[in-house]
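Selected chains only, in their assembly positions.
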Amino acid sequence: MSGKFRRIIGRKKKVLPPPGASPGIFHVTEDALKPRITVYSFSQTTYGETSVAAFDELKEFLHDHSKETHWIDIQGLGDNNLLTSLKNHFSISALVMEDIVHTRQRPKLEEYEDYVFAISRMICLAKEGGIENEQVSFILTKNILLTFQENYEDCLDPVRKRLREGKGNSRAAGASYLMYALMDLIIDNYFYILNKMGDELDNLEDRLYAKQDKSITVEAQQIKRALITIRRAAWPERDKVNDMIRSQSPLITKNTRFFLKDLYDHSIQVIDLVESYKELSTSLIDMYLSFVSNRTNEVMRLLTVISSVFIPLTFIAGVYGMNFARENPETGKVLEQNMPELYSEHGYLYTILVMVVIALLQLFYFWRKGWLK
Amino acid sequence: MSGKFRRIIGRKKKVLPPPGASPGIFHVTEDALKPRITVYSFSQTTYGETSVAAFDELKEFLHDHSKETHWIDIQGLGDNNLLTSLKNHFSISALVMEDIVHTRQRPKLEEYEDYVFAISRMICLAKEGGIENEQVSFILTKNILLTFQENYEDCLDPVRKRLREGKGNSRAAGASYLMYALMDLIIDNYFYILNKMGDELDNLEDRLYAKQDKSITVEAQQIKRALITIRRAAWPERDKVNDMIRSQSPLITKNTRFFLKDLYDHSIQVIDLVESYKELSTSLIDMYLSFVSNRTNEVMRLLTVISSVFIPLTFIAGVYGMNFARENPETGKVLEQNMPELYSEHGYLYTILVMVVIALLQLFYFWRKGWLK
Amino acid sequence: MSGKFRRIIGRKKKVLPPPGASPGIFHVTEDALKPRITVYSFSQTTYGETSVAAFDELKEFLHDHSKETHWIDIQGLGDNNLLTSLKNHFSISALVMEDIVHTRQRPKLEEYEDYVFAISRMICLAKEGGIENEQVSFILTKNILLTFQENYEDCLDPVRKRLREGKGNSRAAGASYLMYALMDLIIDNYFYILNKMGDELDNLEDRLYAKQDKSITVEAQQIKRALITIRRAAWPERDKVNDMIRSQSPLITKNTRFFLKDLYDHSIQVIDLVESYKELSTSLIDMYLSFVSNRTNEVMRLLTVISSVFIPLTFIAGVYGMNFARENPETGKVLEQNMPELYSEHGYLYTILVMVVIALLQLFYFWRKGWLK
């Protein structure tokens, strides 16, 4: 599982605009995806879903002054004309447009006269496996919610489904509630992923106790990396929600504000979990080091016991393997005084006994030290 | 003991609702326990205890406008009807009901017009051993206190016993005091468990000094895990109590508020202890690493002393074990010039002496370095 | 010295009341010491010291409305009657009495209508050696200061002596100044102990540089433990003194408040020292690990040098110790082609030379790597 964490989070670096770009001028990169636009129009009693190809087709929704709420869901940011037209229609600030297109922003809330601009970071399990860290930008006006994402894939389908099915008060509560619902879903996905990470950490801890495999630290480290990424999104997310609760903007209804308090609690819980899990993953890596050191110690002890017992014995055997045996060159008679032990009657037996005694003494010593476990 | 810590705290993951659930809609999971409801009715002079099976039987207490205080103690959250009926009767907010049922909330206080909602996290020793981390939700109205728990087991019996026996001012002080008394008991259990952990840490430290057993780090790590969990409950607990003290709600009486200051002190003490013990457990793991490194060093020194002394000696013995002894193929007479030492009169003695001198020099060197301790 | 730190601080766990005790009800444990009561009565010109056995004998002091200040010094908390009588006489809140008896409270200040309640934690060197962490509770009224301690021993004698000798403005400045003087003495003892710890840390560092003894980490760890304990007292101590300075209570005179600012500085200095020393002790343990790793490295190098030099040589000697010497079974003539080197004229000499060359090459290699130091 952690392999997936890393492949996606660790690597997918956004291409930065070169330093020195004019502030407030957005750069649509060439490999940006062509937008897919869907408009969800709904009121308590009505519901419609329209795929839109270009800005012109959007106009009817933009100028609709009925009570319907329109969610203009834009996936892909690769259309300069569309973005410019939207910018002009909603009088969106140039800096806001820049933040929408350069998708490395922190979660934040900005209130303008005619609209509210917010950013969430969507961290969810992508369909092909792995984790997607994507920016969702919100432009909220009276009855229109614009959302911008870089990719076609997201994890917002449950809200789309609720809208279609008319479940809960999703249709009746207006655009700001829809924005809340999307943000809430995004935070729910944080929990979902953190839960998976918690399970993985438990799993790693079990494996660590069983066997000190190098992959355990690698995976703990990758989870820690992912947690550092999530934390970078979670802290400003909390501040953003807090800003929304305290916002004076009439575009955020009192009802939505009420739900936002709940979202605020959730965002704090996310931070709590991230910090706890980060501590656990650090702790796992430390434990691994302790365990490996301990194993090295055990390995060394075995080596030392075997070496200490046999090296002296081998030395003794080596001594009596020496050829200090002067023979009378004429008679071939052995002159015994040279290595007298070799020619004593029970020399071999005594030597073996001495070896056994040395070995037993050493084993006793090691047993006393607890090295024989 | 620590085995118990881990088995329960580390593993009992609550099943999360899937991401995308409608906010404010609670999901009674299938394996949730059927509620066991007990109503404790009391005033300074009266006391009654009634087991209740369904919402209908509760009504008489709900509409009682006498001076009696009713504690409706609900253990088990597996009855959708009951929860919905209570929600309607007390006009409880949908988000509050969601928090009651989805039992992974942080401690918090929320004040509503007609009631006060609070959450505590009950961390206590379960009967079968181990630690239970359970959510207790409180709904406080004028003379009724509703408490919700997920399981049948809890550690609130001392308050029930005090109510039965009429000890202290438990009966006379009303519903908000009862809520305080329950929260105080919950915090008292934190102390109880932290004290056990402190003893265990002392114990681990003693064992560490005596013998570097791998289980010491494992247990220190498990205590640290448990402390991380407790800390996650203890910090918001403190904030919750502070919110209660500063609350303007008339449902929390002045007398209760007075006692809450005491509870606030206790919650800070819990945090102090958790942080201290966490530091101690980290410190223990570090110490373990130091100790193991030290033992490895000692083991290595022994190996090195024995190897250094005997390997050169064995080499010398090996040299004189070589068969460089040219014989006159005709006469069998030994040609002495080939390995002259072997045939010198005192060769063997001199060799042994050289070996002894080498060994003594080495031992002296190691003794000087302090390796022979 | 550190042995003392540990024996006392690490172990002397106060017995906790079981969870579930009624709030505001104090439990005099059976092994609590019988109180020893001394009343110090003094004004600028007068001084008296009376030992008192029971509450009745105290009454004369309690109802004295002269200008004399009375310090009722109670050592030992094992008399339920006395405590209850005092509680009633001074209308002390039940929660305050609980805090006095359950001696695990943090330093704090609580102001009531008729009295001020304060707690200090007295950390001082006990007579039998070691560190005593004891609670001192203060009840301050207009001209009476009550102090409560659990044990007979304390480190408050210097203030008693100053009172007796009439030094400084100790007698003239009233009850609140006396309370300040006692608190100041308690903080002075923190400095005294911290100074001892600082010396011990210097000492440990010197020892560490000289010799990596395992006891160094053990002692550094014990000092760290003691510092964690002191820190737990020092931070709230600072807050308490700050509360006293800003207190509006008329019981704390303006003159005392002036001195309290000095005490506040001291309490910050204690925290500074504790944090610095804690960092130093952690640093020492880390250094120890580095040093041990370094020694292990040195040991390994020696082993490797000796093994690398002699193992190949021993192998060569072993080769020429082999018995591949086919003899003509009939003539006994040696067939030289089997191990020709053995029978070459200078085989032995050449072999020894080869061995010397190999050894020298290796030694040169190790010298180049700096392993021969």
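Before moving on, here are some points about what is shown:
Note that the chains take the letters A, B and C in the order they are written out, and that residue 1 is the start of every chain.
The rule is short, and it goes like this: a contact is a pair of C-beta atoms (placed from the backbone, for glycine too) under 8 Å apart; a residue touches a chain by one contact, two chains touch by 3 or more.
Please read these numbers as outputs of a predicted model, since none were measured by experiment.
Whole-complex copy count, one sequence throughout, 3 copies displayed: 5.
We take it that only the chains that are shown with their structure count from here on.
Taken as a graph of touching chains, this assembly is arranged as a line, each chain contacting the next along an open chain of partners.
Ranked by how far their CA centres sit from the centre of chain C, the chains are topped by A. Of all residue numbers used where chain A meets chain B, under half belong to both copies. The two sides are thus made of different residues.
Superposition angle, chain B onto chain C, using Cα atoms only: 70 degrees, a multiple of 5 between 0 and 180.
Separating the centre of chain A from that of chain C, both taken as means of CA atoms, is a distance of 40 Å.
A straight line joining the Cα centres of chain A and chain B is 24 Å long. Multi-chain contact residues of chain B, defined as those touching 2 or more other chains: 286, 289, 293, 296, 300, 303, 307, 311, 314, 318, 321-323, 325, 332, 339.
Those residues of chain C whose C-beta lies close enough to touch chain B in the complex are 10-11, 13, 16, 18-25, 95, 98-99, 104-106, 108, 110, 211-212, 214, 217-218, 221, 224-225, 228-229, 232, 236, 285-286, 288-289, 292-293, 295-296, 299-300, 302-303, 306-307, 310-311, 313-314, 317-318, 320-323, 325, 332-334, 339, 342-343, 345, 347-348, 351-352. By the touch criterion given at the top, residues 124, 155, 157-159, 161-162, 167-170, 180-181, 184-185, 188-189, 191-192, 195, 198-199, 202, 205, 209, 258-259, 261-262, 265, 268-269, 272, 276, 279-280, 283, 286-287, 289-291, 293-294, 296-297, 300-301, 303-304, 307-308, 311-312, 314-315, 318-319, 321-327, 329, 332, 338-339, 370-371 of chain B touch chain C in their complex.
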